[in-house]
Structures are given as C-alpha cells and as structure tokens.
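First, the structure itself, so that you have it in front of you.
As you look at this complex, bear in mind that one protein chain is not there, while each of the others sits in place.
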Amino acid sequence: MADTGFLPKEKLKDFLEALSKDAVVYAPALEGDIVLFKEYSQGKDLYLDRPANLGPKSIIYPQCETLLSFDFKKNDPEDPKKVDIELKTESNFANTVVFGCRPCDAKGLVIYDKVFIDTDTADPYYKERRDKTTIISFACEAPFAGCFCTAVGGGPADTTGSDVLMTDVGDGFFFEALTEKGKAVLKSVPMQDGASYKEKAQKIKSEAEKKIRNPFPKDATEKLSQKLFDSDEFWEKVVSKCISCGACTYLCPTCYCFNITDEKTKDKGERIRTWDACMFNHFTLETSGHNPRPSKLKRFRNRVGHKFLYYPEKYNGVIACCGCGRCIRYCPASVDISEIVGYLKDPKQK
Amino acid sequence: MRVGVFICHCGSNIAGTVDVARVAAEARKIPGVAFATNYMYTCSEPGQDEIKAAIKRENLDRIVVAACSPRMHENTFRKTIQKAGLNKYFLEMANIREHIAWIGNDKELNTEKAIDAVSMAIAKVMQNKPLHATSFKINKRVLVIGGGVAGMQAALDCADGGLDVVLVEKSPAVGGIMARLDKTFPTIDCSICILGPKMVDVGQHEKIKLFAYSEIEEIKGYIGNYQIKIRKKATYVDWEKCTGCGLCMEKCPSKNSYDYFNFGVAPTKAINIPFPQAIPKKAKIDPNYCRQFLKGKCGVCAKICPTGAINYEMKDEIVTEEVGAIVVATGYGLLDQNILTEYGGTRYPDVISGIQYERLLNASGPTSGHIERPSDHTEPKTIVFVSCAGSRDKSIGVPYCSGFCCMYIAKQAILTKDHIPDSQSYVFYMDIRSPGKGYDEFTRRAQEEYGAQYIRGRVSKIYPKGKKMIVRGADTLLGTQVEIEADLVVLATAAIAAEGAAEMAEKLHISYDTFGFYVESHPKLRPVETNTSGVFLAGACQGPKDIPSSVGQGSAAAAKVLSLFSRDMLESDPAIAQVNTNACVGCLKCLKTCPFQAIVEDTLRSGKKVAKVIETVCAGCGVCTSTCPCGAIQLQHFTDNQLLSEVSAICQM
Amino acid sequence: MSTEKLKEIILKVLPDVDTVIGWQEGFDKIHITPFFMKSPEDAEKAVWNSLCVQNLAAYLPSLKKKTAVIVKGCDSRTIVQYMQEGLIDRSNVVIIGIPCTGVVSVKKVLKAVDYQPIEDVKFSDEKIIIKTSKGEKTLAIADVCPDKCKTCQYPTPIVYDHLAGDPIESTKPAESVYEDIKEFEKKSLEERRDYFKNEFDKCIRCYACRNACPMCVCQDSCIAETRDPHWITQKLSSEEKMMFHMIHAVHLAGRCVECGECERVCPMDIPVAKLKKKINSEMKELFDYVPGVNPEDKPPMYTFNVEEAKIKEHKL
Amino acid sequence: MALNQNPYMPEMATVTRIIEETPNIKSFQVVFNDKEKMKAFKFQPGQVGQLSVFGVGESTFVINTPPTRMEYLQFSVMKAGEVTSALHNLYEGDQIGVRAPLGNYFPFDRMKGKNILFVGGGIGMAPLRTLILYMLDNREDYKDITIIYGARTPPDLCYKEDIKEWESRKDVNLILTVDAQFPGWEKRVGFVPTVLKEVAPKPDNTVAITCGPPIMIKFVLEGLAELKFPDDQIVTTLEKRMKCGIGLCGRCNIGHKYVCKDGPVFTLRELKELPDEA
Partner (left out) sequence: MSDVGTKELRIVGFLCNWCSYGGADTAGVGRFKQPTDLRIIRVPCSGRVDPLFVVRALLTGADGVLVSGCHPRDCHYSEGNYYARRRLEMLRRLLQFMGIDEKRFHYTWVSASEGQKWQQVVTDFTKQVHELGPLHDKKEKAD
C-alpha cells in the first residue's frame, strides 16, 4: 500500500538518502540564521522547524536561467561581413524532489502552472522542470508570523500542488501520496504502512487550521471594493511606507514577473530570463521616459490587483496569493498585504 | 555595424616585432568587423586614401586604426574618415607601436597583445556615437599677463593687429627685467633707449588697456570667453590725479625704503616713481616704510602733492575684464643669493648679483653709472665674475643652464673696462655658452680686446680678507687652485621660475615643469601654445631666454592669437559631459566636483531638478561621470559603456 | 521617553505640516511599522518603544510637502548628511528628536525565541518580555540590540526642532565603533574573500538594502538595473552579486550614516553594512571625517586637499 | 501557427531590404531563412512580431505588410532605445531573429461593409498601413476609406511610395498634414486632431482606427467623441514595454489585459473598462 506511509523521525535521513539515488533532492537547511532549500547530500542537516526564507520556487522557476544561447559565426572566410547566428537551447534538468516545503509553497506552484503551462504558448523550461519535480510538502502545525493561508483558500495542510503531504505525528512522520508521482515516490522507498496514523494526522491538521488568523473573510467571491481600489488616497494611506524594493515579490511563491535580457561577449552570448519585480520603477519604464505605473502607489495597486482581481478574473476566481506571509514577515517597512486586502474587502473597517 | 580595421606596419617599426597580418586576420574574425587589412604606412597619403577607398567600397561605418599613439595621429585619421563621410568620432586607435612594438621583443607576445589592443578598440568603436561640435562666438580681446619685453611685444603686435588688449603688470611700471639692464649684448646698445619707445607705445596705444601694479585674481571660462578678475593693488595715490611730477618723492622723509626696481642696491623713498622712464609714470606709497602707515602721522606727501592725489585710505580694487585668449609672459626670477652659502650668501656687501651690477653700471641707476663698492663706495679695480652661480647645480635644484649669463658677463666685463680703464676683470666659467649671432665673437672680444681673464673652473669659496674679497677656485685647464683678491664679486645667479608661477599656472589650468617653468604644447612644433587651448606663452616664463628670443616669442604668441581671432566663431570639442535627464536624480554631486564650474542646476518643465552642463565651459575631464552614482552624466567619447566595453574585451574569464 | 510626550509634540506640530512620520504597531506585536500621520486621530495611534527600528528620515527626500519626522539619535545623522549634500530643504522639515538608549533587533529576538509566533511583548526596565505559545521569555535589551546600538555615539539626535525627552550622553567609548572591523581584519585575506563570497552568494538582488538605504539617492535610476550604463548584468553569478554590493559600498563612500537599515532589511541576513563600515573607518582615519555629524562638513569624496596629510604615495 | 514550439525561440531571418523612411525611421523587410516556414507563415493585420538583435535584446513592432502580400514581412523602427538603435545599425543581408505573430489583430471582419476612417500620426502609421493595404487588397469588402495622416514635417512622413499610390487612387480619400509650414509643402498644415475636426467625418456606419503618439491619440479620441463616434467604433493600438510577448512577464498589463497577448488592438470601449495605466 503506497498511498500512505509512516516513518519514525530517526529514519527521515535514510528516506532522503534513498530518494537521492534517483533524483536531486532539495531540502530546507540552515544557512547562518536563515533557512534555504539546498541540495540534500549525505549527512547534511535538515531543518524543518520553520518555513524557508525563500521557498522552493527558485528550483522550478530559477531566478536566472538561460533561455537560449547564440554564437556569431563567420563561416565564409572570404566574406567577413556575413555573420551567421546559431541558436541553441539546453535542457538538462534532472529528476528532482522538493522535500519539506510548506503547503503554501506547493500551492504557489499551481498558480504558476496556470500561467506557464495552461496556455497556448506553454513555457517549455518551466514545464520540463515542473514535470520532473515531485513535491513533498510538510504540513504546518501552527502558523508563523504573518501567515494567512486559510483566508486565501489554502490551509496549513492544504494538498494543492503537492504530490505527497507529510505530517508530524509526534514520534514520526505520516505521509500521504496525493498524485501518481507521489505514489511512485512512496513506493520507491521502504516505509511502514501509515493507515493507523491517518486519524491522528487529521486531528493535528484541523487543530492547526484553527490557529490561523483570518485578516479578511475567507469567501473568495467577496469582491474587493472597486471604489477603494481606484482611490489614490487609499493607496497613499496604506503604502506610503513601502520602499519599493523587491523583497516581497522575490520571496513570494506566486509572483512570477520576469525580465529577459541579452548578454554577449565578442562572439557569443545568451538570452537570460531573470526574476523581476513589479514594485520596481524600471519594470514598466519605457524608453521615452514614460511610465504607465510611475509611482509606488500605482505599482502596489497593480501588485494587489494582480493577485486579488486580475488573476482571479482570468483564472476562474483563483486568488494568486497563497498566504505564506513572507511578504509581510520580511517587508522592511512591515507593510501588511492582508490588512490592505481586508480594507478592500470591507471598506467600513477603520 | 561595419567596422574597418587597419593595421599599420609603420615600416618595420611595428611589423618588426608584431605579426601584423595575424592581427588583421584575428580582427577579421570578430563579428561586426567587415574589413581588416594591414598596410605599410597607414598615415601616408596612399595609406589614408586606402582607408577612404575601403570606407566607400566596403560600406564601413566605423574605423579602427592600429598604429602609433593616438597622441600622434588621432587627428590625422579623424580627418581622413571625415573626408570619407564618417563622423570623426567613429575612429578609434590602437596604440601598437609605442605601447607594444617598441617595448617588447617577443613577437608572439607582442602579437597577442596587439590583438587584444585591437579587440579593445573594436569593442569601443562599436559603442561610439557620432558627436557634433557646436559653434560659439569669440570675444576678440586678449589678455597679456606680464609687461616685460615679451609681454609688451605680444601686446603691441596684437594691438597693431587691431585687437583690444588688456595688459596686466604686477609691478608699478612696465619694462620688466630689460628696463633694468644697462646695455644689451652683443651690440652694447642702451637697453632703456631701445625699450623706452616700446614702453611709451604700450602706455599710449589706444587699443591697450594697461593695469600696472595689478595682479590676476581669478580666471574663469574657456577659449573665446574668459572672465578675468584683476586685483588693482592699492597705491595710495590716485593715478588719475598724479602727474608724475616727483615732488612727493623729493620731500618724503622715509629714505630707507627697499628699492625693488634697483634690487636693493640703494634705498629709495617710501613714496616713489620707480625710475625716470617709468610707464606709467606715477607715484606709489610703500606702506611697509611709509611713516603715515607705520606711525599714523606724517602726511608730507599729501600736503605737498599739487593735485591732491594722495589717498591713504585706498583699498585694493577688483575689476573684471572679458577676453577670448590669454598670453602668459610672466617672465622669470633670480635665485636667492642667500642659498649660495659658499659665496657668503648676502653677508658680504661686495658680493653682488649680476642684475645688481647692472644697476651700478646704469647711468640712471642709484650711482648714476659710477661703479662703486657697496661697502665703501670706492671704485673697484679687481672684479671677479662668477658664472653658473646656482645654475647647472643639481644639489640646489637647478640642473639646467640659465642660458644668458655667459653673454651678460662678457658684456659686463667689457663695460667695466669702459667705465674703469685700469680695472681687471676675471671670469670663472664652466663652459662658455654663446650660440647666437655674433655671440661667440662677443665673448672673444671681452677677452681679447678688453683683457678679461677667463678661468675655466668653479669657485669653491668666497671670503673677506681685510677690505678685499678672496675668491678661491679651480683652474681646471691648468689644473691648479687659484685665489684672486677682488674688490668686487659679481655672481651670475641662476634664472628660476618667477615668484608665484605655480599658482598662476593653476589659475590658468596649464602645466609647469619641475622647476616651475610653463610647459609648451610641443617642444618643437608648438612652442608658444599650451595644452589649454586659448592660452599662449611668451618669454622666459617658459624657460630662461635672452631678449631676442623673448621678443620673438611675444610676436609668435601674438600671431597665434591673431590667427585664432581671424574667425568669428569657434567650434567646441563635443567630447564633453552630457546629462541624461531621465536618469538624473538631481543630487548635484557632479556640480560639487566639476573643476570648471561647468555644471549648473536646472529645472525641467516637469519640475524635476537636474544637472545641466554648460557646453562651452566643460573641458571634458570626466570627473563628473565618475562622481555621478546613477550614470546620468556621461562624458561623451569616454562613457561608462565605452570604457566598460574595453574592460570586457580583455577581462572575460 | 514617554509616548505621551511624543504625542503632545506631534499634535503641536501637525497643523504646520502635511504629514508627521512616526511609528505604529505592525502586523504583530514585535513588528512596528512606519506611520504617516495626517490627523490628530492618527497621532493617538503613534507609538515609541524599543521596537521602533526603522530610520524614518529616509523618506524625506522623496516628499515634496512640509513634513515632520521622528528620529532617534542614529537616524538624525541621516538628516545631517542630507543637509551636507543639499538633499533636503531644512526649512521644509520639522525634526522631532527622541533620545534613545537602544532599540531591539527583531531578528535577534526571533532567534532567541526559536522563531515562534509572538503573542505579546512587554517592556520593563531595559528588558523585553516576549510571550509565545511556549511561554514568556525575558531578554535584556542590551543582549538583543542591533550591533550599532552597542557602540552608539549619538543617543541624542544631533539636530532637532523638538526633543521628546531629556538629552542623554553616550556611554560607549568612541574607539569601540570600529572594533568589529578591526576584529574582522584579523582574518586572513583568503578567509575574508571566502566570507564575502559566501555571504553575497545568498543575495537575491531584491534591492531591499538599496531601497532602505537613506543615502541611496539614485533609487529608480540605480545602475544595478540599467543598460546604459551597463555596469552589471542581471545574471546571478557571484561576480555580479559582489559587483552590486561593491557599487553600493563605493557610492556610499564617505556618506554612510551607519543606520544599519541595509542590514536590518535584508531578507537573506547578509551583513551588507560591513563594507560600508570599513570605508567609514577609513574616512575617519584618512580625513578625520564622520558622516552625518556636522551639517557644515563636506563629504570627503567630493572635495580634496592639495596635500593629503594621510595619503602617502605607494611604492612598488 | 507558431513558428516554434518554444515560444521564446526566435526564427532566424534575413534583412533583405532597408528603407530609410524618415531621418529616424527605417523599415526593414525581412524573410525567414527557412523557406518552408516563410511559405507556411500566417498572421492577421495588426499582429506584431518581436525582433531580436542578438546580444542587445528584443523589441516589438507591428508587421506592417498585410497577410495578402507575403514576399516579405516589413517592420518600421523608430530609433529610440538600445534595440532600435541596434536595428538601425543593421545592413541588408544581416541576420535577425523574429518571433511572430504575437497579439491580437484588427477586427477587420467586423469592419466589412463599413466606412473606414484611419487617423495616424508619425510612426503610428505602421499598424494602420497593414490594415489599409489589406483593405485595398480586399477593396470590395469595405465602403469609403478615408486616411488622415500627419507628421511633424514632410520629411517625417513615412511610406512615401504608398502615399503616392493612395493619392492617385479614386477609392481612397487621403488627407495629409504637417504640424507647421514647410518650404514646398502645399497641403494641409495643422495637428492631426485639428484636421480631423476640420474634415469632420460622419460617424454613421463608420469605424475609426487611430494610432500615433500618446498626445495625438488623446486629442483624436476627444475629437472623435465630439464627432459622436461611439466608443465601440473607435479602435486603437497600444504600445507598451514588452518582454515575453506571450502574456507572462507581467509588465504590459493594464488590469487583467496583457497588451502583448490580449492587445495591442483595443476598442475605446474596452480601454475605458481598464485602469488608467496606458
């Protein structure tokens, strides 16, 4: 039976090592005082006590990747004016397991999927990595500073986007496979049957859910106030303190805006894609100097709009926010997006 | 983009140690290079024609010439490509001669280095932008600094050429050193007699505005448009009223004032007219000696002055003049005799300097032309001249030859014999430097006709013995020690840079050498130009010079000014800083560091505060560009991207 | 200093200005957030305690209207530096100073309580009491203050129009300021190189450090993102990350007011301020210059002496 | 329809001809190196392409030849930024990359049987040209065609050959204007919006299509409103900073619409429903 499983805590490393045989395994590790996803290797410390500062998004959607490389070739020695350009793409992404991300992180990937895969111009780079990656999420027992997953339709043990969900049941971890990929992973490693832990896990999960704060009504159909959304005064009030950096967007599991730039040396170069942030002025700046979103108020409004209005409008009401709370937790000015959305949903709040 | 690359052999200068064909072949491989070749003498006419032909034939839009230093031929090739229809800033040079071929023997390494140099030039030229000069009006007035013979000559030539001249002289009268000389070599004609008329011309010329007893306070601006602040020092005599009658000088009770004109040979009055032929002939009070200033009471001159010109309250006054070019003729100074301790410094009154002796010889000098010993006013019979008193002496920082001493010593020996027929002159010399028309003959006459005894050797010591001065030196020709009992010793003290020469150079933004003499643009071909366009040199400020050379340079500088002013408009160098107002954040750090005050604050229509470059003031140093944190102010032709492209052409791991 | 006294001043100043920038409670008890006050009702919500870490002076150059700002001693150096560089119109700014004996590093507190969500925070006599689901923990503020507070020379703002409290004197020896730099320099060249490589490799180029920096005047025009000039690519290599941090450091040479915001805001916990502090120590040594202390000073990189007493020609 | 499975992968193409339209606008005629792909290439008037100068970057331009004329694809480029400057440095025979077709297109089917009013300014004529040529190639489908085209000075008018041809045709009403008097210019003088009001076309059964600099569009839209053109009979194209061209990278959106994918063609009514971030 591979749908559920149980591992005593001390066996977790064996499990990871077994996984490492067929795949590159990324797991959270402590780097100084922060938690980052690192390639797991034997004997490396695993750190599951809190969510990573930067989720696993960079594994599947790297901050910088080469879209294509080009070579300038002078094939005809008689004609130095003739330069042929050879384009190349490379794909060498190995099978990968992301271990120990949180359910919100996994949910973020589903929000990416709609953009990058469910379209007539699917992104082959993303798709390849997504297809080759198995996600083993770790259910949260309690919220962390700033979390609000339940308000955006998720939860501390939400299964969206995960292939396997893992729950700490005290003396060990309870695993449930959620997809075929997940089943395959559980099958590949010898594991105790987990059926007997199912109930305990369920209880832990629902206890956790109760602890999550609800900054605004969970009901996704509750519309934002368009009037308030359009009001510059409102945005000035809530985001004057924003310093227009990219910490919120870069750490966000659902932000995916990117930039494409060319870099070249004498006779070759590459076209790279890098994360970009809608909070930066230059993001929309045009050559003429004109900027359609010239102020941080407009840019912040677009960010909130994108997550809570535009994306849902395009994708069937799905909110492009997983409530992980990173943008709140790590904001230099402690700007709280959940508070802002709360106002927009209920303008009568003071 | 189609870059054409021309690798010059420079005969065997380059081709001898660089494989030029390989450099061309490697250049040809670089994307963007449409044509690359090597050529025997690229700077020759056929070489330039080849570039022009290739531009047309191959449709080239940018050119790289790998040859000698751009300091040598950049302008040549800029003109070449301009003639072929390209903007001249689409040229880059790779210096593969001075920086590669001539300094390394290993052909393989030299070739690799040359390939890199060419790659860098190609990378840069691809970033180049066409630049266009803008024209601006020239203010056709000229400032001449220094009223010595060189400055006067320049001023007169310019004025006669129809230019308005502003002549600034720091002492109370024009004439400079020449006005103090008795006779001139090799003709023995009276110095003031030939200079006097020139001085009068300067004083009377309607095109010359003379500021005597004035100094340059500040120079702002650039070629064609300078603003000059002149400090008119307080003379305490209203020169509008002063008639130069000399009554004040006669009655002044302060008789022990230092006489600058006579180099302290004898004292003068606290209020004085420096010399009878002075232009302007105006009196001036020396407050360091005047009783009115020192003790607060006297007022004799004020009482006696028939025109009421005396004004003890007078203050320095700053006036501003606008000119389009500057001739610097600030002359030279003389080594402080005190440094020459082996000659007693200035401790012995009968050891004097050549210029002091000149004043003793002069009929209008303090002794009315009677040679007498300063100590006891007796007529000296034995006179020793010591040449190279400081000159050609590394130990005191004057390794160079002062140039004119040999000649004036010969002259003074001759004059001495004329004045005192029973006198005997001795001349200690190291080498006799007399390379001028009639010069060598002149030194021979001093020896042969006037009996001056020339002793080749250095004087090691001068000391008093009774009333005499003992001059001890070597006679290197005879290989013996000589001691001469002299009545008077005359030292040919070294010519050095004028006092304040460095400060003046800093005001002018021109360079000066280790000794403080101003540096010309090219020692052979641009002897009166400086590296700062619009500023020219005349006379001994560039290095010790005799009168004919100084006069020649005065005229030469004037000719340069006249030719500069033959146009109404000048073209500014477009390689200057430019502000991208989209990127500029108006922090104005550039304004703080600009050495030329070429940057001002500007407000755009949108209300945005930005920096603005005054095109004609910007000299193109680029300090602003490396100050600007956001890269908004870019020195054209040396932009960040241009320099970065050169860096990345050679630094790619 | 009492929050009441501060509120009194805010209410007094408010009618003359468009905004008073202060602090209010943030999304949880440990986080304080900047607060742009426009009305007396707003003023009621203003807070002052050891959690008020943000350097509010940093907002000033971007504001056009007359603004009052609440500053701690360290923050006031920002204003002094702005005055040196002509970046603010002093007459358009009302400075409300607060004497401060030290703030709290939220990062250090969180670490001390194992990153548990914080339920409540209380202060008592130089101590901070943190309540989490696992109980209460009492920490001495001196143990969890940012490093800058440990060597603070300016507990009382250098410039102010109103002072909320009585001036206090620094108790920290002046020599202590750059001790950490000297300590770090004991490491070998290689150790230092590796240290910075490892630290900067964590950088995600979110530019929080830059945007939080009060002296990063370029902001939207920063050369880290432009192609003209093209100093740096968008690649994520160690070289590019290092380059970015060098740009930040070099541009702050002689200007860094040591507010520590760059380091505080870094989501990756990179010691971003270290390079800048090193430069500051050299500015002190070379030019006897301390940024943000005297409004009449000239930042040393924008001036020179013909003879530099402390710069010797280097021999090869 | 896509040239490549990988939407980021440009198709290599050769610049076959470069026309200097104005002092700062050049038109590039481009043919894919792969002849089969050239033959199979399909697009609709108004769709755009991303041109790549490798090492510099990509930029978006409308394909201003109509699908009815497929010997080459033409793009007109005004020199402004890095990519456009690099394009201006190209020579005939040089290689570039093309990603096309991208975005939506003019609703030319819905325009059938209607009078058509084109109002263009400067480089804004490029998208109009593709539709004008398309309509002229299907002339019988459309009723009166009026073109108001203006530029700063006569040398700034693009497509001088087309203009000559349109002037000679009876079934096209071409009105040219320049901003100020110019030696030798005998036609209208005045800004495009002013000329529009002077010409005063009737809104009945008429679709207006406008493109030009933002300030011109602003006043043309006001003029059209004065002339009582309903919002859904006014069509315009937007230009934005774009990178991916496939609705992903997030910079060209106005609200939930991505100009690169859902645009660049919008009716005024559609635009009015979006946030004011044009």
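The chains carry the letters A, B, C and D, assigned in the order they are written, with residues numbered from 1 in each.
By our rule, a residue touches a chain if its C-beta (ideal position, glycine included) is under 8 Å from a C-beta of that chain, and two chains touch if they have at least 3 such contacts.
The shown structure was predicted, so the numbers you read here are calculated from the model rather than taken from an experiment.
Though it is not drawn, the left-out chain touches B, C in the full complex. The omitted chain makes contact with just one of the residues B:T76, B:N110, B:Q542 or B:T616: B:N110. Of the options B:A53, B:I318 or B:I650, the residue whose C-beta touches the omitted chain is B:I650. Interface residues of chain C with the unshown chain, by the touch rule above, are 181, 184-185, 189-196, 231, 235-237, 239, 242-243, 246-247, 249-250, 253-254, 275, 278-279, 282-283, 286-287, 300-301, 304-306, 308, 311, 313-314, 316. Counting over the whole complex, chain B has residues 69-72, 95, 97-100, 102-106, 109-110, 112-113, 116-117, 120, 502, 506, 509, 511-513, 531-532, 575, 593, 595-596, 619-623, 625-627, 635, 638, 640, 643-644, 646-648, 650-653 touching the chain that is not drawn.
By our rule, only the chains that are shown with their structure count from here on.
Looking at chain A and chain B, the chains in contact with each of them are C, D. In terms of C-beta pairs in contact, A-D outnumbers the other of B-D and A-D.
Centrality by C-alpha centroid: the chain sitting nearest the overall protein C-alpha mean is C. Separating the CA-averaged centres of chain C and chain D is a span of 51 Å. Centroids built from CA atoms put chain D at 38 Å from chain A. Each chain gets a centre from the mean of its Cα atoms; for chain A and chain C, those two points are 31 Å apart.
Residues of chain D in contact with two or more other chains: 82, 91. Shared interface positions of chain C, defined as residues touching 2 or more other chains, are 219-220, 226-228. Of all the residues in chain A, the ones that touch chain B in their complex are 72, 74, 80-81, 83, 265-267, 289.
Contacts from chain B toward chain D in the complex involve residues 1-2, 59, 61. Of all the residues in chain C, the ones that touch chain A in their complex are 19, 26-28, 30-36, 54, 58-59, 107, 110-111, 114-115, 117-118, 133, 202, 204-208, 210-212, 219-220, 225-227, 233-236, 261, 264-265, 267-269.
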